[in-house]
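Could you have a look at this structure, given as C-alpha cells, before my questions?
Omission of a single protein chain aside, the complex is shown with its protein chains in their original locations.
Per-chain numbering from 1; labels A and B assigned in written order.
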Amino acid sequence: MNTVGAALAAAVGFAAVAAAAGMWLPLRARVPVAGACTAALGAAGLAAGVAALGGRTWSADLPDLLPLAGVHLAVDALSGVFMAVAGAVVLAVGVYGIGYAGGHDLSSRGVQAVLPGFALTLILVPAAASVSTFLALWELMALTSLALVVAEHRQRSAVREAGLWYAVMTHMGLVLLLVGLAWFAAGAGGESFPALRAGAAAMSPTARNSVFVLAGLGFASKAGMVPLHAWLPRAHPEAPSHVSALMSAAMVNLGVYGIIRLGLDLLGGGPRWWWWLVLATGAVSAVYGILQAAVATDLKRLLAYSTSENLGLVLVGVGAAGMFNAAGDRPLAALALAAALLHTVNHAAFKALLFCAAGSVLHATGLRDLDKLGGLRARMPVTAGLFAVAALGAVALPPGNGFTSEWLLLQALMHGLAVPGVSTAIVLPVAVAAIALSAGLAAAVFVKALGVGFFARPRSTQAAGAHESPPTMLAGMGLLALACAALALAPGALAPGLVRAGAAAGLSDVRPVSGEGLQLRLTQVSGSLWPLWIAGALAVMMAAVSGLTRGLSRRRRRTQARLWDCGGGAPTPRMAYTATSFAEPLQRVFDDVLAPEQDVDVTPVRESAYLVERVRFHSRVPDRIEHRLYRPVLNGLSNLGIAARRLATGSVHAYLGYGFCTLVTLLVVLAVMQ
Amino acid sequence: MSGAGAAAVVAQVVGVIAGAPLLAGLMRQVRARMEGRAGAGVGQPWRDLRKLLRKEPITAAGTGPAFRLAPLLLVDTTAVVAALVPLASTDTPVSDRADLIVVVAVLALGTVVLALAGLDTGTAFGGMGASREMTVAALVEPTILLSVFALSIPSGSTNLAAIVSGAVDDPARLASPAGLLAAAALAVAVLAETGRLPVDNPSTHLELTMIHEAMTLEYSGPDLALVELGAQMRLTVLLGLLVSLFAPWGIATTASWGALALALVLLAVKVTVLGAVLAAAEVFWAKVRLFRVPELLAGSFLLALLAVAASFFLNGK
Partner (left out) sequence: MSDSAYTQLLDLACGAFLLAAVVVLWRRDLATAVRVFALQGLALAAVAALLGAHEHRWDLLAVAAGIGVLRAWALPALMRRALAAGGEARESQPLVNVTASLLTAAALTLLAYAVSRPLVALNPTPATRALPVGLAVALIGFFILVTRRRALSQVVGFLLLDNGITAVAFLAASGVPLIVELGVSFDVLLAVLVLRILTTRMRAVFGHTDIDDLRELHD
C-alpha cells in the first residue's frame, strides 16, 4: 500500500467521519467538525494526486463491494492531475464552508452529511478502473450534487426549477455514457479498463466511432459544452456558493477527464474527425460561453458561463492533442495535452476562488445582481482583493495564472502548422482566433465583474450595508489565492507531472515542456516563458517609475477633490455605469448571436390615453441555444406524450395485454431469428 | 557582451520614455502644419508634462487603489514592453524572454488596469470609457494574435528576437503576400490599441465621442502626467514594434557598441518617419462611429487570417 493508496484510504475514512458528524452531532459542533473533516478529506485527495503526479501508481480490486461487478480502482498520473485538483478545491471549500454554512439552511444535517460524500466522489471518479465502478461513482456524484444544489429550495422557488433541469440533464448524460460504455465493454469483451484497452483494437470502426460519440456527448454535457450546457447557468447560481465552487472547479473537469481517458487512452487515439469535433465543440463553447457571460448581470451566472468558456479552451487543447496524435506528431500532441491540463488546474484555482468570493458577497449583501452591487471594495477589502487576484487569473494576462496555460496552448496551436494536412491549416487559425476572441471578451467580462461589482459606490442599501466575511471564509479563500499565486509564478514545478500525465494518456514519454528553475521551456519547439521574471520586471519598473515621479513632482501631500459633475451637482451612485450598460456595446456588436429581447410597457393615465402614467422597460438576453434547440425538442416530446395518452384507455386488461403482447412478440422474434 | 546588451535595454527604455513626448509633439506639429496652423512646437508635450508634474496631486473622492495605481501601471507596463521588444538590438539579456504573445498580453494588462480605474471613479463618463475601451480591446485581440501567428510561421517561433533577426537575414519574406497582409492587419490593430483615428480621436473634448480620454477625465496633476506619458509611450512602443517587425534594417544583431549606436539612430529616424506619415494620414481621416469600429476590426481580422493562410499555402506544406 503505497502513498496513493494510503491517502485514498485516509480520504474515505475522513469522508465517513465527516458524514457521521454531519448526521449525528448537534448544531454547534456539526458544522466545524464536518467542515474540518471535509478539509482533511481534500488534503488526503491532494496528497494522493500529487503522489500520482510524482510517478507512483496504485491499483486495487474489491470484488465484493459492488454486487455483480466488484470495484476496481487504479491511479496513474492522468488521474492524479484531476484528483489533486479536486482535493485542493475540496480542502479550500471545506474550510470556507465552515463559515458559509453558519446561519443558513446549510447547516442542516442533510447538507452537512452529503457534502463530504460529494467531495469523496470527486476524488474517486478519476481512480475508477472499470466501467461499472466508473458509472456507479459518476451516478453517486450526480445524486449527491443534486441534493446539494436544491439545498436552499425553501428560500427561493427558482432553486426547484434549477434542480429539475440539472437532474434531467445529468441523467441524460448518464444514459449516453451508459450506452456508450456498455457498447464498448461488450465489443471489447471485458469491462475493466485494461480489458477495454486491449480489446479496443479488435472492435469495428463503426463501433469505436459510436462509442466515442455517445460517451463523448455524455462527458461534454458534464463539462458544460454547447449545446448541452443549459444546466450550468441554472444550477450554479441557485446552488450554495461553496457547492458551486466544487461543481465548477472540480466536477466539470471530470467531463474532460472522461474524454481524455476514453479517447486517447482506452480507444487508443482515433481518426482525426473525432478530435476535430472535440476542438470545434470547445471553440464554439468558449466563444458562446463568454459572450453570454458578457451580457449576464447575475454574478454567479456570469461565473458559470465563464466556466463553460474555460472548459471550451481546455477541450480545444485536448482536440488539438488528439489531432496531432492522429497525424503522428507525438511531441506536439503531448504539448497540447499539457497545455489543456495546465489550464484545467489554473481554471480550478481561480474559478473556485471567484465562486467563494461571490459567496462572500452573497453572504454579506444577499444580492447576486451586479447592477445593484458596488462599493464593496471599501466595506469588504479582503474579499475584493481576493476577487481581484482571481479575476487576474481569469483574464489570462500576466502576472495571473491563466496566462501561462493560455500561452502554452497558443504555442501548441501555432506550431501545429508543421502537421501536414489542409484541414489542420484551416482549423488551427480559426482555433487561435476563437481563443483570442474569448480571451478578449473574458477581459471585458472580468473588468465588468470586478469594476461594477466592487468598485465605485454602492447602488443599493444592501450593498451599502455589507460587512467583511468571517475568518474561516477568508481562510478558505486565502488558500485558493495562494494556489493561484503559486501557479502564476512557478508553473514550471508542474511540468514534470503534466508530462507524466500525458504519458499516462497514451502519448508516450516525450517531454514537450520542462520546468527548469520555474521557467517553462518547450523542448521540441523553441519557446520559453518565465512568469516570475515578468512579474518581477513589472514590480521593479513600477517602483522605479513611482520613485521617479515622486522625485520630480514638487508637492507630496495628496488632497481629495470632488468628482467632475459638469457643474450640475454631485453625481449619485445610480449614475454610475451598471453591468447592463457596460455590456451594451458588446451586446450591440453581437446582436445577431445573442438576440436580446426588449419590452416597453406604456401605462397611460386612466382619464386620458395621451398622458403617460408609467413606462416600464424590460430587457433580457435569453440563452439563444435554449430557445432554438431545447424549446422545440421539449415541445415535441410533450406532443408525443399527449399523443401517447391514447394508449392509456383505462382498462387494466389493455395494460396487462401490452406487456404480454410485447413479451410474446419478442419471443417469436427470438425463435425466428435463430 | 552583456554590457552592450544591457545598455541596449536601458537605452530602449530611456529612449522610449524620453522620446515619446517628442514623437507626440512632432505628430501634432506635422498635423498642425498640414492644417495650416503654426503649431505649438515639438517640445510642447514635454512642457505640458513638466507643468503637470509640478501641480498638486489630487485624488477624486470615493475612488480607491485602482484609481491611484493605474497611471503607474500604465507607464510600468509600457516600459517593460519597451525593454522586451528588440527596438535597437536582438542580442540583449532579455531577448529570450521577449515573446510576442507576452508583449501583447502586457500591453493588454495596461488597458485593463486603466478600464478598472475608469470604473472606479463611479461616474458615467468613466464607465462609458471603460466599456467602450474593453469592447474595442476584445475585438482587436483576434487580429493581434492571428498576426502574431502569421509572423511566427516563417521563423518557427513567437520569440521576437528570432522573428526580427529572421527578417533581417531574409528580407524577402517581408515583401511576400503574407508579410504585407500581416503588416496591414497589425497597423489597424495598432491604431485601435493606441486610440488614434479612425478608432478614437485623441484630441477630442466632447465626452460622448471619447473612448480613451473618458476613462482619464478625473486625473489631474502628476497622475495626469503619467497617464499622458503612458499613452505617448504606448504609441511610441507600438510604432517601434511595427518598425522592428517590418523594417528591421539597422537593428543590431550583435552586441557591439557601434552597431547599437547606429541602431538607436536608425530607430529614431524610422519611428519619426512613421509617426509623421501617420499624422499626415490622420488629417484626411475622420473618426468612425463606435458601432462601425467592429466592421473595421473585422476587416483587419480578415487580413490577418489571409496572412496566415498565405503563409501556409505559399510556404507549401
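Note that a residue touches a chain if its C-beta (ideal position, glycine included) is under 8 Å from a C-beta of that chain, and two chains touch if they have at least 3 such contacts.
Everything numeric here is computed off the predicted structure, so don't read it as measured data.
Visitor: Counting the whole assembly, list the visible chains that the omitted chain makes contact with.
Guide: Missing chain, whole complex, touching shown chains: A.
Visitor: Of the residues listed, A:28, A:614 or A:645, which one is in contact with the missing chain?
Guide: A:645
Visitor: Of A:27, A:62, A:552 or A:668, which one is in contact with the hidden chain?
Guide: Touching the chain that is not displayed is residue A:668.
Visitor: Just name the one of A:28, A:556, A:616 or A:653 that touches the chain not displayed here.
Guide: In the complete complex, the chain left out is touched by residue A:653.
Visitor: Pick out the residues on chain A that sit against the missing chain.
Guide: 645, 648-653, 656-657, 659-660, 663-664, 667-668, 670-671, 674
The criterion applied here is as follows: only the chains that are shown with their structure count from here on.
Visitor: Determine the centre-to-centre distance between chain A and chain B, using the mean Cα coordinates as centres, and give it in whole Å.
Guide: 36
Visitor: Enumerate the contact residues on chain B facing chain A in the complex.
Guide: It is residues 53-62, 64-66, 72-73, 75-77, 79-80, 83, 96-97, 99, 101-102, 105-106, 108-109, 111-112, 115-116, 118-128, 130-132, 134-135, 137-142, 144-146, 148-149, 152-153, 156-159, 162, 217-218, 220-222, 225-226, 290-291, 294, 301, 305, 308-309, 312-313, 317 of chain B that touch chain A.
Visitor: Which residues of chain A touch chain B in the complex?
Guide: So the residues of chain A touching chain B come out as 374, 377-378, 395-398, 403, 407, 410-411, 414-415, 417-418, 420, 425, 429, 432-433, 435-437, 439-441, 443-444, 447-448, 450-452, 455-457, 525-530, 533-534, 537-538, 541-542, 544-546, 549, 552-565, 571, 573, 575-577, 581-586, 588-589.
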